[in-house]
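The other protein chains are all here in position, but one chain of the complex has been omitted.
Note that the chains are named A, B and C in the order they appear, and that numbering of residues resets to 1 at the start of each chain.
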Amino acid sequence: MKKKLYEDRLEALEHELVAMARWAKATGERICVLLEGRDTAGKGGTIKAIADRVNPRQCRIVALPKPSDVERTQWYFQRYVPHLPAAGEIVLFDRSWYNRAGVEKVMGFASDTEVDKFLREVPVFERLLVDDGIRLFKYWLSADQAHQEERFAERLEDPLKRWKLSPIDIKARTKFADYSAAREAMFAATHTDHAPWTVVDYNDQKHGRLTLIHDLLDRLPDTHIPDQPLDWPALDHAPLDEAFDLLRPIAPYPLDD
Amino acid sequence: MKKKLYEDRLEALEHELVAMARWAKATGERICVLLEGRDTAGKGGTIKAIADRVNPRQCRIVALPKPSDVERTQWYFQRYVPHLPAAGEIVLFDRSWYNRAGVEKVMGFASDTEVDKFLREVPVFERLLVDDGIRLFKYWLSADQAHQEERFAERLEDPLKRWKLSPIDIKARTKFADYSAAREAMFAATHTDHAPWTVVDYNDQKHGRLTLIHDLLDRLPDTHIPDQPLDWPALDHAPLDEAFDLLRPIAPYPLDD
Amino acid sequence: MKKKLYEDRLEALEHELVAMARWAKATGERICVLLEGRDTAGKGGTIKAIADRVNPRQCRIVALPKPSDVERTQWYFQRYVPHLPAAGEIVLFDRSWYNRAGVEKVMGFASDTEVDKFLREVPVFERLLVDDGIRLFKYWLSADQAHQEERFAERLEDPLKRWKLSPIDIKARTKFADYSAAREAMFAATHTDHAPWTVVDYNDQKHGRLTLIHDLLDRLPDTHIPDQPLDWPALDHAPLDEAFDLLRPIAPYPLDD
Partner (left out) sequence: MKKKLYEDRLEALEHELVAMARWAKATGERICVLLEGRDTAGKGGTIKAIADRVNPRQCRIVALPKPSDVERTQWYFQRYVPHLPAAGEIVLFDRSWYNRAGVEKVMGFASDTEVDKFLREVPVFERLLVDDGIRLFKYWLSADQAHQEERFAERLEDPLKRWKLSPIDIKARTKFADYSAAREAMFAATHTDHAPWTVVDYNDQKHGRLTLIHDLLDRLPDTHIPDQPLDWPALDHAPLDEAFDLLRPIAPYPLDD
């Protein structure tokens, strides 16, 4: 997808994102979006596209590191709960409690018993959040292995992206079909009326992003909250310059060397 | 500053950012960066430029909403402390505990006594963090009012940026000099040997960003941690396609209407 | 019930409590006990009787103050979740999430809609905890109004207990029947197979305490974990006295005046 076309369409959606955030703030709505998918699917880029247009004090990105030894013994959902949205907040989960049904299952970090228990528990947990009025959205970003391989190759070659590759990624390549099977089991157990999954084709990441954001906006009520009118008088003095007394700005980064 | 030149120079710095993050992870270093400055100065854009190149599980952005009624009665620093970095983490504060010496002081949300107490307390608090081995960086992003007015005008006109304007911003315009005075008092009290302020000229935001990131990298040790070598064998089968059973991807966002 | 008899019987139960705590620690079991009942029922005394015999690093008492303004907008259970037990812990809730179905309902602090939602949600929430392996016990301490009035009278007269009386207590007296009705609705909705209520007669508080503790112990598996054998050699020197250099003990509280 051409960059120009993408930016053009994205801008249209961004206007709606801004309106949606205003609505959430005015009404105290709580919005919780989970992004799942294989490595390289495009979760991070989508989160940035959304977060870019919302006040960071209203929009939180949650990307939890691995659990501590104590957390590992707690109720599985316990470490996620403190991050759920309060009134007016939009929370974007970059991976989520579904780790257990995906990477932990396929890589053997969780036992079959634990995964089965999780799959039984998760619709119950989500039911609670939804019944409480939290608007929960669960997206699965889908890409074929050929695309994944391309993006892996890019990461291998580009030192700026190299950090995105981990030893787990290498193993994951040979388990593409296992991931598919795990995902289908996850869908079978957790695609519920109250918290359905939405699969988005991310073979073209830009197009995928537009589709996802459009879908999210489409499923939220279109309640227009007018902008607060701002009275913006002219300054009654010439614009002031910064005047430093104690400290001075450091030398600017040299542009020609 | 030209976009092309900016992107070119930024990329050079991004390579160092990636190396720095690898070093922090390998050594368990803890890095804490505070970004302060007037509205429109460019804090958010700088944070994004840094966070873009670091694993979100390693790099957290902290932009706290206003305190709850209970938090307001606690030790002033109490609500910030849980966000301090653990081993290997880089935490970027979009505004910080310095709110009290800036907006709270100028807008009258904190009494003079509270501000004075804060100014006495903060070097002590920061001393603790630094003595514990946390690497603390405090940046003040500086821009003249003429630039600020331009950016305000942009926000007024651009519906995508309109949300960045608040009633407080309107009042703040008429208090430019008060902010300057508050900042000087803040520098006088909190520019210490163990936790000095760094002022960066953000009249040109792109140039400011390069200067700040370069300065940050320059002040961290240049310890090279080699990339983990990754053995990346060819797949022993043709790339697989996604195969969905239970659910299908939703219709892509229509590009021509 | 005579004090001597009570102490005698309590001691027998305390031996079992100690064994139970050892078992929980050794196996990583998680035990969560909720104590509910009208004011004066005897929740606090029961909690103390249990906590007295367990390492405070293993046994936590949770008596939450009223929610902050932000907490009030979160998922109802969110502020309780961080207090759930980790491996080996015993958590005693002095009142719990059931506030909503009791005092909040009767005093009108929660709307009927909120209470109904809560009553639908709570079996789902508890299901999750139980499915995760947390051992959840829910006790309702029952006392007739004549006993309650006696205890209120005691609190009114005894300056050491006066603080236990609040303006809400006064109102609650005239709503004894409303509380009964609210409790019955609560039982109807939340007495489930996976998390049943246990009612204990606390008209005699000492007897009630024995009954409750005995019931709790009876429902936990009787797995005996032997005490770690401790090799306790004689000191190879005369016992040492405290020797202070910098500071001395303060004067002891004068016993005769």
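Everything that follows uses one rule, which is that a contact is a pair of C-beta atoms (placed from the backbone, for glycine too) under 8 Å apart; a residue touches a chain by one contact, two chains touch by 3 or more.
As the structure is a computational prediction, the values presented were derived from the model and not from experiment.
When the whole complex is considered, the residue among C:Y80, C:F109 or C:F176 that touches the unshown chain is C:F176.
One chain is missing from the display, and on subunit A it is touched by residues 68-71.
Panel shows subunit B; residues 28, 30, 70-71, 73-78, 81-82, 84-88, 117, 120-121, 124-125, 127-129, 131-132, 134 of it touch the chain omitted from the view.
One chain is missing from the display, and on subunit C it is touched by residues 1, 5, 9, 11, 14-15, 18, 21-22, 44, 48, 52-58, 61, 63-65, 94, 140, 142-146, 148-149, 152, 156, 159-160, 162-165, 167, 170, 173-174, 176-177, 180, 184, 187-188, 191, 197-201, 207-208, 210-211, 214-215, 227-228, 230-232, 235-236, 239-253, 255.
By definition in this document, only the chains that are shown with their structure count from here on.
Distance between Cα centroids is largest for the pairing of subunit B with C.
Chain A has its Cα centroid nearest to the centroid of all protein Cα atoms in the structure.
Centres computed as Cα averages put subunit A at a distance of 19 Å from subunit B. Centres computed as Cα averages put subunit B at a distance of 44 Å from subunit C. Residue positions of subunit C with contacts to 2 or more other chains are 70-71.
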